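Excluded from the complex is one protein chain; the other protein chains are retained at their positions.
Each chain gets a letter, A, B and C, in the order it is written, and its residues are counted from 1.
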Amino acid sequence: MTPMSNQDILDRLAAVLESRKLAHGGDPDRSYVARLFARGPDAFLKKIGEEATEVVMAAKDLDHSGDLQARERLIGEVADLWFHTLVALSHYGLQPSDVVAELERREGQGGLEEKALRKAQARESGQDR
Amino acid sequence: MTPMSNQDILDRLAAVLESRKLAHGGDPDRSYVARLFARGPDAFLKKIGEEATEVVMAAKDLDHSGDLQARERLIGEVADLWFHTLVALSHYGLQPSDVVAELERREGQGGLEEKALRKAQARESGQDR
Amino acid sequence: MTPMSNQDILDRLAAVLESRKLAHGGDPDRSYVARLFARGPDAFLKKIGEEATEVVMAAKDLDHSGDLQARERLIGEVADLWFHTLVALSHYGLQPSDVVAELERREGQGGLEEKALRKAQARESGQDR
Partner (left out) sequence: MTPMSNQDILDRLAAVLESRKLAHGGDPDRSYVARLFARGPDAFLKKIGEEATEVVMAAKDLDHSGDLQARERLIGEVADLWFHTLVALSHYGLQPSDVVAELERREGQGGLEEKALRKAQARESGQDR
């Protein structure tokens, strides 16, 4: 039996999110995700900004401490961030595979890293504000 | 023969990122990722905050327009956000599967959504600042 | 009688924040600010990320609607953002006047805008990731 890939797990999670939509019987009084969908985009978009900040804080703490607990916290915060982006994708009728395919497409284009690089080099040749 | 689609794209991308580390021969003059690693955590953590904001802006534009181009842009911004979190995970010696496993663990705990829900309900019973 | 300047009001607000510190008798059970101080930096830093996202969302809504209510909301979100940066400044023993003086110093250096400009031009001459 093959173990599930990351992609399989993300797809399954996306299916769970889909089932939480109000149109599919999601109940805002019983499900956090159904509640997010019921409150509308600003509710989960705000969480994306908040969780991104928490990822940054956890990473800075890990920079300074390096202990196991700080690593676990970083994993948890990245999971929170990805989770809320999955909720957003679901709301807009998109799939995790749309994002993963885009990441794959970029990796396949050897030129892409070079483009990003040229931009970064150009930026640094200017002066920092 | 395993079809390509069964290969785990996130794992493969993580392996590419690993190969861009300076210790593994990554060249900051030729690779955007090697450059991020060379500049240190603040360089990619800053991008996480920036890309999260771009996800939010793309989503708001999609809310207001709903056209195909806005959908493509949202996919691209989420890909940028995930990409820079993958760089951060790599820097701290973590794998995409650490995050996906955490998402799976939470999904498996039926109680988790209820905990998040109780918190959200409690928050809303208070007053908004 | 001279009306209070923006600076005077920010200074007075900073004095109120100072009085909410636990060492100065602030009570976390009665004051939101005392509670933020008691919970420590991550509590108010997280709010800075969250409120910045809300400023962006309010601005995007104003772009698309332009009505008076959206303007009022943007003012309120910027006030929330500034408020939580004032809490952070207070925690680190800094004053609003430190920030305002820095803004004034930059304005006085005619060259500064040009430096930021050269950087922005350099960035755009590269390619966008």
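Operating definition for what follows: contacts are C-beta pairs under 8 Å (C-beta built on N, C-alpha and C of every residue); 3 or more make two chains touch, one makes a residue touch a chain.
In this text, all values refer to a predicted model and were calculated from it rather than measured experimentally.
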Touching residues on chain A - with respect to the absent chain = 32, 49, 52-53, 56-57, 60-61, 64, 80, 129
Just the residue numbers, please: which parts of chain B touch the chain that's not shown?
-> 42, 45-46, 48-50, 52-54, 56-57, 112, 115-116, 118-129
Which residues does chain C use to touch the chain missing from this display?
-> 2, 5-7, 9-10, 12-13, 16, 29-33, 35, 41, 45, 48-49, 51-53, 55-56, 59-60, 62-63, 71, 74-76, 78-79, 81-83, 85, 88-89, 92-94, 98-100, 102-104, 106-107, 113-114, 116-117, 120
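In this text, only the chains that are shown with their structure count from here on.
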Same-residue or different-residue interface between chain A and chain C, half as cut-off | same
Could you tell me the distance, in whole angstrom, between the mean C-alpha positions of chain A and chain C?
-> 27
Take the average of all CA coordinates in chain A, do the same for chain B, and state the distance between these two points in whole angstrom.
-> 4
List, in ascending order, every residue of chain B touching at least 2 other chains.
-> 32, 49, 52-53, 56, 60
